[in-house]
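Below you will find the structure I want to go over with you.
Excluded from the complex is one protein chain; the other protein chains are retained at their positions.
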Amino acid sequence: MANKKELRIGLIGCGFMGRTHSNAYNRIRNFFPELAYIPVLKAACARNEERVKAFAEQWNYESYETDWKKLIERDDIDAIDICTPNDTHAEIAIAAAQAGKMVLTEKPLARNVEEARKMVDAVEKAKVANTVWYNYRRIPAVSLAKQIIDSGKLGKIFHYRANFLQDWTISADLPQGGEGLWRMDANVAGSGVTGDLLAHCIDTAIWLNGSIKDVNAVTETFVKERMHQLTGKVEKVGIDDACIFHCHFANGSLGLFESTRYARGHKALYTFEINGEHASIKWDLHDLNRLEYFDHSDESRVRGWRSIHVTDGDQPYMDHWWVPGLGIGYEHSFIHQAADFLKSLETGEPCSPTFRDAFETQQVCEAVLESAASGSWKEIE
Amino acid sequence: MANKKELRIGLIGCGFMGRTHSNAYNRIRNFFPELAYIPVLKAACARNEERVKAFAEQWNYESYETDWKKLIERDDIDAIDICTPNDTHAEIAIAAAQAGKMVLTEKPLARNVEEARKMVDAVEKAKVANTVWYNYRRIPAVSLAKQIIDSGKLGKIFHYRANFLQDWTISADLPQGGEGLWRMDANVAGSGVTGDLLAHCIDTAIWLNGSIKDVNAVTETFVKERMHQLTGKVEKVGIDDACIFHCHFANGSLGLFESTRYARGHKALYTFEINGEHASIKWDLHDLNRLEYFDHSDESRVRGWRSIHVTDGDQPYMDHWWVPGLGIGYEHSFIHQAADFLKSLETGEPCSPTFRDAFETQQVCEAVLESAASGSWKEIE
Amino acid sequence: MANKKELRIGLIGCGFMGRTHSNAYNRIRNFFPELAYIPVLKAACARNEERVKAFAEQWNYESYETDWKKLIERDDIDAIDICTPNDTHAEIAIAAAQAGKMVLTEKPLARNVEEARKMVDAVEKAKVANTVWYNYRRIPAVSLAKQIIDSGKLGKIFHYRANFLQDWTISADLPQGGEGLWRMDANVAGSGVTGDLLAHCIDTAIWLNGSIKDVNAVTETFVKERMHQLTGKVEKVGIDDACIFHCHFANGSLGLFESTRYARGHKALYTFEINGEHASIKWDLHDLNRLEYFDHSDESRVRGWRSIHVTDGDQPYMDHWWVPGLGIGYEHSFIHQAADFLKSLETGEPCSPTFRDAFETQQVCEAVLESAASGSWKEIE
Partner (left out) sequence: MANKKELRIGLIGCGFMGRTHSNAYNRIRNFFPELAYIPVLKAACARNEERVKAFAEQWNYESYETDWKKLIERDDIDAIDICTPNDTHAEIAIAAAQAGKMVLTEKPLARNVEEARKMVDAVEKAKVANTVWYNYRRIPAVSLAKQIIDSGKLGKIFHYRANFLQDWTISADLPQGGEGLWRMDANVAGSGVTGDLLAHCIDTAIWLNGSIKDVNAVTETFVKERMHQLTGKVEKVGIDDACIFHCHFANGSLGLFESTRYARGHKALYTFEINGEHASIKWDLHDLNRLEYFDHSDESRVRGWRSIHVTDGDQPYMDHWWVPGLGIGYEHSFIHQAADFLKSLETGEPCSPTFRDAFETQQVCEAVLESAASGSWKEIE
């Protein structure tokens, strides 16, 4: 693609998110041919050489590294994409920014506000393009929700509610920590469902409904002790298994958020609903191609929730895919974010959510955990 | 209720339909107090004295009879309501009409066109008010469908499809005929699913979409022999277990109908859908308070099937019930028809479907069975 | 019905609830003929003579009264049914109990714990049968949920969540207080959505999941001032328009409750979900005949939420109604409670929820309001 500018990527981390990001880069050429930039997969990086080598081959990377510091030092790389566990985000991102690389980081931005603040400072000081992969914004139905809200159809907002329900940690026999289970280890993940799942809900909420002023939360750890894979010992569980909070948004609406990994029957049920004076919206990750929309201005006798199958060319991103009625999947949200990041290099506009945008989500997450610990309202600074 | 005119009812048949009709009469006073006429339950009639006595007491009838001819002779009765098996409809209805009684008959009108024609002649000659209990027309969501169609919102109609799926006769151990099972006996019922279930679908279809011109059908009897309760012998089954037909409506649309008692998982799934140039409608008896409506004139990005919860006061019949959001049930369709029959006595307008209206449905049913027998198209005369 | 024992009813209040209760009594004879007791509608009572006279005629009451104290004095009455606004419950109930009458009260039991305590004391001292019309317990799908939970299928419970969403007070032009609008007047109603809607959610929750230990709530009044119908002046609104709380149940599960009258698109969306170790349950008032059930013990490849159409004869109450697949409505929950109250007179067992049961709900409601006021956790005493 001779006439394209190259964005040379170095990706760190070969797990679940390494796969979703790598897939996204590989799809750009096929589905977003109009972009001026094309990603070039220069190198994948992970500590286990055998694994990273196979990963690089599977995902069309030109080379691989086993030390992320070396990756950052390479001259042939423009952007570092961080897909490693949360405890490494800050160190890598700051080093990458200092080396003048663009930085893309899997969410959450960091384990806590302190780390996150340093990361924001680093990318802003270095003036490097940056984004955080809160991918659900780019599900077409969610993007359509944003368009509807921004058009003013909802009027004054009264309520925002979201939950993210899973059931994969119910068994007390599931170990904590270690290979494939770092999300169970508070030291690595920073928190449990709050950083893993509620962070998504909060990011979407702030995007759709504006800032959160204060929160009042409760958390619970249902299984108090689990065997730790790394130590082989039964240890106290440090993460939150479930977290609920209510809050005030700056626009005067009430918010309600819940997340758990103990909701039997729900694999990854991220839902949100927003109720306005004139209209309401609902969405559900298990039926991700649909948006539910209620418009009170419809004639009363035939008024009802509309089930919008968001697969038409005039709906967000869908002109890049198939024909009306044919749905897309989870992975496409990452492709859309990759495309938007590339587009942002053309336009010079930031690709939201930037580190700074994601910092606000991090503040809310931290306030939620503090509120739960203290049993009282906590303001977002 | 001193200022009310009385409609003195004699009801024949104490089975399932005897109950639904009796309940309807009992509810009028409570829910339709504005009507000029009030039903007075003069007598219930059935051959088994013990049973009819208990039935009369349970349903507030003033008296009972064990011989329907005696009931018809009584001077204190204005209207005969026929809830007996199909093989008795014609004889009773004709005798009642000849005695100058109004006649209400449970559907189907008769076992066949020949009987039905005599019944129409009898009530028209006697000039007595008459109606057939095709109750589903008066489910509020179905009545709303009629209003929407009549308003012209759908434009030219292309398709009408309906099915009525049950699963209660799958077991080969179920006997045919006899107590509670007369619908399995072709001599008594006239036919199987065609007269029992498709008759409902056809009545609604003609009401919503106009006359049917011709039909092409297939029937099937999956269990060929069953023990007959009355003879105690294993006998050939005479009814159609399933029936499918396609057809042309007079308005140029294509129709598709299916009914069966062998659709595992569906208890009483009556559904219909009508597709027009500008809008479409769907309905489903298992969620009877909802109407699905798609309006192509909605803005394209936010267009979708609307799930209308038909429980508001400006929707058909619902000003007689509770508050928005609170659903009603199957039995209410009969109450609405009873109310409409009483109202028709005030206005002098017929209460549809009249015997003549139901005759058309009978013609279609017969054409369907003939088409299935001959394997060829059959026109409705 | 010579062989029946009579329960002679005096009903106070001719509004929405007066209608639902009156309908319930009228249906018993038809649908619960096996009961030893039959309700006899002796007298309806309301201040407006014209209205109560018409109401009495409409609902088959033998007589009417315009002074509830007179009603209570009558010797021909066994039970007083209170369907008046909340501010009168305590006085009437206590007087009725002291007069030796059984007492049935529409929910909530009272405006506050203080009133409620006196009411419990009164009926317990007088040893009169009593019940509170938390009718949703007797929706068959909800009763089935109770059976499933009691059978142990869910195992250890992790989560209970419920909400009750309406949208009828969004318009700022809606007056507060007065005819048909007493639920908007804090003096009459005691509170807004907390006592009106959350009380239902709490009653069901305690029934299904046991006692609530502590709560943490937030309330909001979106429209701060409204014209008061009685004074004709614009006055400060005293009720809560919306209320959210999280809580701990005694069994260790987390609870989450929300109610509002500002959820555009929802007329009366009462939903609850309960997640257990082995199974989960969901229910929704807008599709009241269905129960959603997830059973983790199903074979994994074909595991999914089951949509149970609760209309079969082996499901709660449904042997009293029609045939499988044919749904019932909102009003039937009251008929079931009336039947259960009559049955309780035969068995001598209390008819839940008794005043004492409902007192616990009142305690939670009050704790919720106190928590919202203080912004902190509140324990249930």
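Remarks
For reference, chains read A, B and C in written order, and residue numbers begin at 1 within each chain.
Here is the rule we use: a residue touches a chain if its C-beta (ideal position, glycine included) is under 8 Å from a C-beta of that chain, and two chains touch if they have at least 3 such contacts.
As the structure is a prediction and not an experimental result, all values here were calculated from the model.
Considering the full assembly, B:246 is the residue among B:47, B:146, B:246 or B:301 that touches the omitted chain.
Looking at C:125, C:236 or C:306, the residue that reaches the missing chain in the full complex is C:306.
Within the complete assembly, C:298 is the residue of C:49, C:225 or C:298 that touches the hidden chain.
Looking at C:34, C:173, C:314 or C:381, the residue that reaches the missing chain in the full complex is C:314. Across the entire complex, the residue among A:60, A:300, A:347 or A:374 in touch with the chain not shown is A:60.
By the touch rule set out above, subunit B reaches the unshown chain at residues 158-159, 161, 165, 167, 170, 216, 218, 220, 222, 242, 244-246, 248, 252, 254, 256, 258, 260, 262-266, 275-280, 294, 296, 305, 375-377. Residues of subunit C in contact with the chain left out of this view: 144, 147-148, 290-291, 293, 295, 298, 300-309, 312, 314-315.
For subunit A, the residues touching the absent chain in the complete assembly are 1, 16, 20, 22-23, 26, 29-30, 33, 54, 57-60, 166, 168, 266-269, 285-289, 309, 311-312, 321-332.
Everything below uses one rule, namely that only the chains that are shown with their structure count from here on.
Using mean Cα coordinates as chain centres, the one most removed from subunit B is A. When every chain is represented by the mean of its C-alpha atoms, the one lying closest to the mean of all protein C-alpha atoms is C. Centre-to-centre separation of subunit A and subunit B, using mean CA positions: 55 Å.
Averaged C-alpha coordinates give centres for subunit B and subunit C that are 36 Å from one another. Across the assembly, subunit B contributes 309, 312 as residues in contact with two or more other chains.
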